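Before we start, here is the structure in question, set down as structure tokens.
Of the protein chains in this complex, one is absent; all others appear in place.
The block that comes next holds chain A.
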Amino acid sequence: MEKIYSKGVVLGYRRSQATQYPNISLLKIEGVVSREDTTFYLGKSVCLIEKVTKTAENPSGHKITWGKVCKSHGSSGVVQARFKRNLPPKAFGAPIRVFLYPSSI
């Protein structure tokens, strides 16, 4: 497979002990282990691909939720991301794609 994106995983929402912030999701990107590493990914587009039932309007049967990496989170390479629609809790642990655009290289 020729992929031009990095892989990541949805960890959950940003949260404190009792409160959670569903408008911000935490992502772990493959190979990113420190806060310094995350700087490359800030602002990059991310998407979650879900499978839905195929319809005439959506023959591919994929539902794509777009978002972008907005901030680094902690010191171990986790990032915060905001999506156009908040991710469903079903997506926790699901793979996401982190694209290389918008590029500044």
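Please note the rule applied: a residue touches a chain if its C-beta (ideal position, glycine included) is under 8 Å from a C-beta of that chain, and two chains touch if they have at least 3 such contacts; residues count from 1.
Definition applied: contacts and distances are computed from a predicted model.
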Next item on the list: Out of "60S ribosomal protein L6", "dolichyl-diphosphooligosaccharide--protein glycotransferase", "Pyruvate dehydrogenase E1 component subunit alpha" or "Exosome non-catalytic core subunit rrp46", flag the one the UniProt entry gives for the chain missing from this complex.
Entry: "60S ribosomal protein L6"
Notebook entry, point to check: What chain A residues would touch the chain not displayed?
Noted result: 2-6, 30-32, 37, 39-41, 99-105
